[in-house]
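Presenting subunit A:
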Amino acid sequence: MDLLSFARGPALQWALVIFVLGSLWRLAGILLLRRKPDYTEPRSRATWRGALKLIVTRTWSRREFRASTAFGQSLGYVFHIGLVVVVFGFVPHILFIHSLTGLQWPGLPSSIVYVSGALTVAALVAALVRRLSNPVLRLLSNFDDYFSWLVTVTPVITGLLAVAHLGARYETLLAVHILSVCLLLAWLPFGKLMHVFLVFISRGTTGALFARKGAST
Partner candidate 1 sequence: MSEAALPPLETQGPRFGIKKPEQRQDIQGDLSDAARVDTAMREFVRDFGAVAATYMESCVHCGMCAEACPFYVETGDPKYTPIWKIEPFKQAYKREVSPFAFFMRAFNLKRKVTLEELEQWQELIYDSCTMCGRCTLICPMGIDIASLVGLARHGMHKAGLVPHELWAAAERAEREGSPLGATPKVFKERVEWMGDESDVAMHMDLEQADVLVTMSSIEIQKYPQALAAVAKVLNHMGLSWTFRSDGYEATNFGLLSGNADWQKDMSLKLINAAIACKAKVLLLPECGHAYSAMRWAGANVYGKPLPFKVRHISEFLGEHVADGSIRVKKDLDTTVTFHDPCQVARRGGVFDAPRVVLAALGAEVRELQDNRGMSWCCGGGGGVISIHRADAIRYKAFQIKMRQVDATGAAMLVTSCSNCRLSFDDSQAHFHWDKTAHSLLEAVADHLDEAPPKPAAAVPSPGSVTP
Partner candidate 2 sequence: MRTLESIPIVVEPCAAATGMVTAILRELEAALHALLDHGTRHVIDLSAMPLSARDRQALERTLGEGELRMDLQALGHSRIRESSLPGIWWLRHEGPDGRLLAEHIEVATVPAIVAAHADDLATTRIRLAALIEQVSRGGDA
């Protein structure tokens, strides 16, 4: 079996299995923990609205925090939006998702995807530099942060190399790209990348609890 067939076949298959198993394991392990009933008199019963509201509004900083968070937040926007464009806008990726889920939508011109890919890599590199140089981030960072960074940036770089045919034969580049995606999928449930799911749960939890109190979110 050649590398590409391995990547597209067993590697991808197992990565997806690990991804699904690990994600649900972690989510179930968190969500099925004890939940105490709240008997206090609610100020508002619109907790669902509070949850949805915070899920949306926490996407940007409150006005008062904007100045101090501008740089980090902007980097975050660039690579998050860049990743969305690359992952969900590039036609071969849509075809992959289609083959997996049956869902399909129109793709973006490849040139836009390449530019977003390049911007994403640039923003991720800047984010890493910031993580290494900012005292707060350096203090907080651990293996998970650096490894998650690596498994995030690798598929973007290998993907760009593959479309540019740089460094090796295309099928090798494609295989390496797919393998790097496998690594990303397999690691996602176990590290901080899990925030792709948890961000909704975490924001929603605070949004609901705080809406109940009428507290500030």
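Here, contacts are C-beta pairs under 8 Å (C-beta built on N, C-alpha and C of every residue); 3 or more make two chains touch, one makes a residue touch a chain; residues count from 1.
Selection criteria: all candidates are chains of the complex that A comes from, given by their letters.
For clarity, every value in this text was computed on a predicted model and none was experimentally measured.
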**Report entry** From 1 or 2, the one in contact with subunit A within this complex
**Finding:** 1
Query raised in the report: Considering the complex alone, what residue numbers of subunit A touch candidate 1?
Result: 25-26, 28-43, 54, 58-59, 61-62, 64-65, 68-69, 72-73, 76, 134-142, 144-145, 190, 192, 194-195, 198-199, 201-207, 209-210, 213-217
